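Note that this complex is displayed minus one protein chain, with the remaining chains in position.
And then chain A:
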Amino acid sequence: MQLYRAECLFPSSPKPDVLQIHIIDFDDENNIINKNVLLHQVGEIWHISASPADKGVLATCYNKTSDGKVVTCAAVWRMPKELESGSHESPDDSSSNTQTLELLCHLDNTAHGNMACVMWEPMGDGKKIISLADNNILLWDLQESSTKAVLSSSSALEGKGQLRFTSGRWSPHHNCTQIATANDTTVRGWDTRSMRQIYSIENAHGQLVRDLDFNPNKQYYLASCGDDCKVKFWDTRNVTEPVKTLEEHSHWVWNVRYNHSHDQLILTGSSDSRVILSNMVSISSEPFGHMVDDDELSDQEEQHQEEKIKEPLQDSVIATYEEHEDSVYAVEWSSADPWLFASLSYDGRLVINRVPRALKYHILL
């Protein structure tokens, strides 16, 4: 039974023309890790995201060198069918099964500059993609079963100097009409219908903002991280002050991720080679633990419940994972098991970890 499907990758050596995507299957019951290698033949990948509607479709941003110049392009790909279903191959032939991705379409960016990231519409039908290219936000419609990408609308960030988006995130709330982007130290919110800016957090971080993530259960809540070693939580309705700030890392924070179902669990990865799992109960959607309907409570349970309300969990760091020897550039929660997560570092080491059991029971019970 396949429980975990992480799609992580890291840009490493640009030299070989053939690059690989590794699909890692983690079988929880047997504790077996199985990998499938997909060749990505056009260049090194800097960003990847999977379609929410079709498991076999993914989009990548990759570097291409032509005439000694490096350009970053984006494309949509399809995995081979047998991998898509997540079928479990026998582990012994795992080394031999390298397969090639099938190109569906290019996102033509010749007029817009280097692609920084690609976002799929969350919970959508896999037809809408937004990509960030230098200072442009491009909204694409995928047509003819994703073999053709048509630019439906775009917007450009105007301002002094050379503006360049570093990262972006599509909000799953508000009927998927909002996205957030980061450029330099600023975080901006956009409405995808009008392609206009709706809010802007100037100087969100002291230095470059590296990553963003939306709280999946609580609209208006946004997490950001950056080179000032901090992780900040924002309420986008009032952006003058962060709601909460975490300062646990000792170097740039490259990734911040909300757990998909229990949004108090925050995962951060940093180039200080540490992965930190934090419990931000006070600003989560379950601030006092799991709510139980009053009718179902027996007297004893009621008492128990009262105790819980009296003593809400404190915001705290749950664990610091120091298995990595080098900078951690990606962390991700499992989409299949909410208690599982993976992290990837420069030297190519992928570590899969689990939320501590005690905390799991505390959250569930």
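Here is the rule we use: contacts are C-beta pairs under 8 Å (C-beta built on N, C-alpha and C of every residue); 3 or more make two chains touch, one makes a residue touch a chain; residues count from 1.
Definition applied: contacts and distances are computed from a predicted model.
**Student:** Tell me the UniProt protein name of the chain this structure doesn't show, selecting from "Glucosidase 2 subunit beta", "Acyl carrier protein", "Small ribosomal subunit protein mS29" or "Vacuolar protein sorting-associated protein 51 homolog".
**Tutor:** Record says "Vacuolar protein sorting-associated protein 51 homolog".
**Student:** Taking the full complex into account, find the residue in A:41, A:100, A:152 or A:250 that is in contact with the omitted chain.
**Tutor:** Of these options, the touching residue for the absent chain is A:250.
**Student:** Could you tell me which of A:33, A:163 or A:336 touches the chain that is not displayed?
**Tutor:** A:33
**Student:** Provide the residue numbers of chain A that touch the chain removed from this figure.
**Tutor:** Residues touching the hidden chain, for chain A, are 8-10, 12-16, 18-22, 24, 26, 31, 33, 35, 63, 65, 68, 70, 229, 250-252, 271-273, 323, 325-327, 344, 346-354, 357.
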